[in-house]
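Here the complex is missing a single protein chain, while all its other protein chains stay put.
Then we have chain A:
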Amino acid sequence: MTSLAFAAGERRQRDVVEVVLGFARTLRHAGVAASPDRVEAMLAAVGHLDVLDPGDVYWAGRLTLCGSPDDLDRYEAAFHAWFAGEAPRRSRSTAQQEQRLAESAPLSAPEGDGSESEEEAPDLKAAASEAEVLRSRDVADLTVAERDQLRRLFALLVPAAPMRPSRRRRPDHHGGVDMARTIRHALRDGGEITSLRHRRPRPRPRRVVLLVDVSGSMSPYADALLRFAHAAVRARPSSTEVFTIGTRLTRVTRELRLRDPDKALAASGHAIPDWSGGTRIGEVLKAFLDRWGQRGTARGAVVVVCSDGWERGGTELLAEQMGRLQRLAHSVVWVNPHKGRAGYEPLTGGMQAALPAVDHFVAGHSLAAFEQLAGVIERA
């Protein structure tokens, strides 16, 4: 590690401000949101400490520029890279990111079900509007053009949030007596209590947590599921959380808050490192419960797991973690796209292990199924 002054000397006597600004740029490339006001704070912090001491500069930056534990590793790497004079390294190129998204929506349907979808589209439906037909078609069997059209239909989906009573109360004509308001009104009448005021608990949206499987076996549905997740996040930004599961856990809530669905999905694609990889649901579910769920994210929430239950690891861990999830959550919904197919039986080991802890087991293969899912979540 070189000291800031040394680094400044090497870079043709640029002053502290310039060095810090350059460092912030490196940090942004590495994926830490080092906004201008944070950089300003770092400069102020450096002013209070010793500019020549690398340790002090390190802490001044870390305390002001980072905002979550995920930032710390990136900060560490960027700090060493910048102050040791290495070129900034980009975490992932934009090109790669777009490729990932393309993979999520393969051009050809997976083998096996081509004939089935034709059977499901008889002449009667052809007479109905195209959108109506599209609504109930399996997402995996669509052509690229149909998929494009369906994406626009997703904009119409507004999942409503389930409600719960809160501690906070609001004025009402019935319910317990509101002492504060009663007396405040009495003060207007010269201290004479003429009427009682009442209050009732105010309903609040219950938290909804979506865990979307983005592994290889789910790739025909991942795009649609993330679009559903986007609609849910847009409808209730503060009470909805979305994570993707595959070989690791990724939180994509922040990315999905972007208004435009395509931009939001592109941003999530950028954030998800294990797109179309394998599945270790048990392990990833454990990571979710350890890092988020047990601390509060899953407590009293409606947790929706979207997966086909293909588990690469052992199923005991999955069964154990599903039990844990059920004890924490208000209710557990499992969405399996294959359930929408005729003659489906939950035979995969993962599904068998998970089902005892699942409150609602639903399909998620078409837009119509997603509308039903929204209803299940609302009433859960």
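Here are a few things to note about the model shown:
Simple rule for what comes next: a residue touches a chain if its C-beta (ideal position, glycine included) is under 8 Å from a C-beta of that chain, and two chains touch if they have at least 3 such contacts; residues count from 1.
Keep in mind that, in the parts below, contacts and distances are computed from a predicted model.
Entry comment: the absent subunit's protein name, as recorded by UniProt, is "MoxR family ATPase", drawn from "Protein translocase subunit SecD", "Carbohydrate ABC transporter permease", "MoxR family ATPase" or "Monovalent cation/H+ antiporter subunit A". Among A:Ala45, A:Val139, A:Ala266 or A:Ile281, the one in contact with the hidden chain is A:Ala45.
Within the whole complex, the absent chain has one touching residue among A:Asp56, A:Glu146 or A:Glu378, and that is A:Asp56. From the options A:His80, A:Arg152 or A:Arg184, the residue with contact to the unseen chain in the full assembly is A:Arg184.
Among A:Gly67, A:Pro171 or A:Gly375, only A:Gly67 touches the chain that is left out of the view. On the side of chain A, touch with the chain left out of the figure occurs at residues 33, 35, 37-38, 41, 44-45, 48-49, 55-56, 59-60, 62-64, 66-69, 72, 166-168, 179-180, 183-184, 186-187, 190-191, 238, 253-254, 290, 292, 294-297, 299, 324.
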